[in-house]
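Heads up, one of the protein chains got dropped from this complex, but the rest are sitting where they should.
By letter and in written order, the chains are A, B and C; residue numbering begins at 1 in each of them.
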Amino acid sequence: MSKKVLDALKAKFGDAIEATDDQHGDETAFVKRDKLREIATWLRDDKAMAFDAPVFATCVDLLDWRPVSIPHTPSTNTRPEYDGAGPRFEVCWQLRSTTHRHRIRIKVRVTEADPKVASLTPLWIGFDWQERETFDMYGIRFDGHPDLRRIYLYDEFVGYPLRKDYPKEKRQPLVRRPDLVGDH
Amino acid sequence: MLELVTSKLEDAANWGRKFSLFSYPFVTACCGMEFMSVAAPKYDIARFGAEFPRFSPRQSDLLMIVGTITEKQGPALRRVWEQMAEPKWVIAFGVCASTGGFYQNYHAMPGADQVVPVDVYIPGCPPRPEQVLDALILLQDRIQRKDGHSQLRLKREKIVMRERAALED
Amino acid sequence: MADLKTLVVGRKDAVDLDVEQELPHELMTVNMGPSHPAMHGTVRIVLTVDGERIVKGDVQPGYLHRCFEKESEYATYTQVFPYTDRLNYVSPMINNVGWAMTIEKLLGITKQLPRRAEYVRVIVSEVSRITDHLTCVGASAMELGAFTPFLYFLKCREWLYTLLEEVSGARLTHSYVRVGGVSKDLPVGWTDKLLARLDEITAVMVEVEAMLNQNKIFRDRMAGIGALDREACIKWGQTGPIARAAGLDYDVRKDYPYSVYPELEFDVPVGTTGDCLDRYLVRIEEIKQSMRILRQAVAQLPDGPVMIDDPRVALPPKTDAYNTIESMIRHFKHIVDGIRVPAGETYAFVEGGNGELGFYVVADGTGRPYKAYVRSPSFVHLSTASTIIKDHLIADVVPIFGMINMIGGECDK
Partner (left out) sequence: MSDTQAPPPAPDTVTVTIDGVAVTVPKGTNVLEAAKKVGVDISAFCYHPGLSIAACCRQCLVSIEKNPKLQPSCQSIATEGMVVHTKDAQSTLARKQMLEFTLVNHPIDCPICDKAGECTLQKLYFEHDAADSRVDTPKVHKPKVKDLGPNIVLDAERCILCTRCIRVCDEVAGEHQLEMINRGDHEELTTAPGQQLDNPYSLNTVDVCPVGALTSKDFRFTMRAWELDATPSVCNGCATGCNIEVHHKNGRAWRLVPRLNPAVNGHWMCDEGRFTYHELREARLAGPVVGGLPSSWDKALKAAADKLTAALKDPGAVAVVLSAQASNEDNFALAKLAAAWKAQVFATGRPAVPGRADDKLRDADVNPNWAGVKAIAAAAQDLAALETGVNTGKVRVVVVLGHDLPVSATAHGRLREIDAVIVLATHDRGPAKDATIALPIAAWAETPGSVTNRDGRLQRMHAAIAAPGQAVAGWEAVVRLAQATGVKLAWTQARDVWKDMTAAVAPWKDQPWGREVRPMQLRFAGSRG
């Protein structure tokens, strides 16, 4: 697949694009956090880009990222092992153009201490729930999101379950049968 | 003599109850698709007198918990069950409602019986309609035997009240 | 004072009534769900209503959040198939195919699949799509009071379930597709049965359409309700029947062709108004197009294996696994370590029952996904619901939700 979008992005924004990646034909650009809104606006409004449709938004928690190689099998991985100090989260948005049919994934790296990033909901209303989900599951704060609150879980839930350090089976019950409480 | 009459009367009432179950389908997940099949022409739950879904808990006496119950859903389920009039019965439809099935995680409840007492558990993910019909027959037997959770509780409460009245006399 | 006659006639005349007789203009909050008779799936809507008119609706999903992603992170790639079954449980085969395609893309074996496997995948996917639309239309019609189409369509669905059961062994949660192909070949004579059933379904469709298409009540409750125009569909990221009903001719099978769809001829039905009636009509037409695809696919179905010939992806035959140490080790490594997928990430998508169903998977070289995100169309579609139901009557929520076809497992993941 061509790297047309990535090339245009690099030509236009230069340093604001931290890295690019096109493994398996998925064009991906890591952008600087404070340039995200600007780059996204350009991607939406530029005639040659015209990314008018949102696809999904999510996040990758790198806490346990230790890739292993497999003999005789090439890997496309470009993400180095997580060292415990660098940015822990990769927030991703995937965009699609209905006119040009190309797609791009924008990523922003954020740290655990400051998991904040500009919201793209004001640009694509379709990211509304997607960003809420990402907040719910990973605790990423989206600046400028109109209605950032939990979506799948309930307000009483403490923690962000899809973070790698949240134990899979740690339940936080709202209600239990009174005749069973204290039974086990 | 009076005891004999009341117990026979209860037998008759239970006979009526078991063939006219008004169900409240608490449908949450995949099992709902099979629940539709049970209600649909081929399997036709109407043959067992339980075809009539009442979507008001106050008018129903069989709570069918169809599908995964999550922690967020728990309070709603509990409230629906509390609103049902006695005597009432509960069927856990599918493994998720029975034990959580292969969803053992932070949000899936390990079985609906964490919240409400369940009379009949139906295994299967989802159970085949035949299994559901089998479970319904099991429940009908149970109703006739008077040992559904709710029936036992009513009986217990009656005894307690009688004993208490005797003490007060 | 207005006479009883004008009161009975309806709202139009109610405006002329005396002030004392008008109902008080007080907003009320009504809670619909999470267990509501006219909702398939569990979703809660907090409605703020002015009389019967909805001023504000807050749709709250999450009552069926079964943690697909967290569960996937603790399962091998093959073990994830059962979880995908339970995402969109009305069309599990398509989810299976989507997941398999994502992993195949990561493994780099997309182009090496046997052609028969591709065709079988297309066949089961389209059967699944038909069951999805049958359920959606049947249930929605029932919720609007038309019980007969529901019974008719469920009868058809039962035929298809029986067929899929013959293929996979399960009526509903098939887990039939595998990375590198499908788990077993179609049974002998199955395609003939399928074609026979398709003819029968066509006949039933004629009956049901006769009952619904020109039915005044049905049309009145569907037409002009819950409309979303083309532009709105784009910016909300809508796909599938909802987008197509609004005139957005986006279909993954055509726009980003995968598998053997380029070899099959079919049309993408497109609506104009984007309201519930169009969504219904698009779905009905899609059933017909799926049947068209099925007839072609069955005719073109090639012979050959249904599993890739790669020992690191395909399981050995069971008899070998029991009798030779080599196959035993292979079998063991598959089941215990899982198919090891080289580190990397990708997003692959298929046209699901409801629209673009995609999986964004990050692999770390072990036998289980590091992250497995699912882009579920229902979730995206439901996000528009709060906006759509505004200014409609409470009763309109029912057809709107019916036609959004929110599937709990997929929406809440």
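Convention: a residue touches a chain if its C-beta (ideal position, glycine included) is under 8 Å from a C-beta of that chain, and two chains touch if they have at least 3 such contacts.
All of these numbers come straight from a predicted model, not from anything done at the bench.
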| item | value |
| --- | --- |
| Displayed chains contacted by the hidden chain, counting the whole assembly | A, C |
| Hidden partner chain, touching residue among C:Thr84, C:Thr102, C:Thr239 or C:Ser327 | C:Ser327 |
| Positions on chain A where the hidden chain makes contact | 64, 68-72, 84, 164-165 |
| Absent-chain interface as seen on chain C, which is shown | 311-312, 316, 320, 322-330, 332-333, 336-338, 340, 365-368 |
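The rule we apply is simple: only the chains that are shown with their structure count from here on.
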| item | value |
| --- | --- |
| Inter-centroid spacing, chain B versus chain A (mean Cα positions, whole Å) | 44 |
| Distance between the centres, which are taken as Cα means, of chain C and chain B, whole angstrom | 31 |
| Rounded Å distance, chain A centre to chain C centre (Cα mean) | 25 |
| Multi-chain contact sites of chain A, meaning residues that touch two or more partners | 152-154, 161, 168 |
| Sequence positions of chain B contacting 2 or more other chains | 72, 105-107 |
| In the complex with chain C, residue positions of chain B that touch it | 26-30, 32-34, 36-37, 40-42, 53, 55, 67-68, 70, 72-73, 76-77, 80, 102-103, 105-108, 125-126, 128 |
| Complex interface listing, chain C residues touching chain B | 34-37, 40-42, 62-67, 70-71, 82-83, 85-86, 89-90, 135, 139, 150-151, 154-155, 157-158, 161, 171-173, 408-409 |
| Residue numbers on chain C that touch chain A, as the complex places them | 60-62, 65, 67, 69-71, 73-74, 105-106, 108, 234-238, 248, 250, 255-256, 312, 340, 342-347, 356, 358, 360, 362, 364-366, 370-371, 373, 375, 379-380, 382-383, 412-413 |
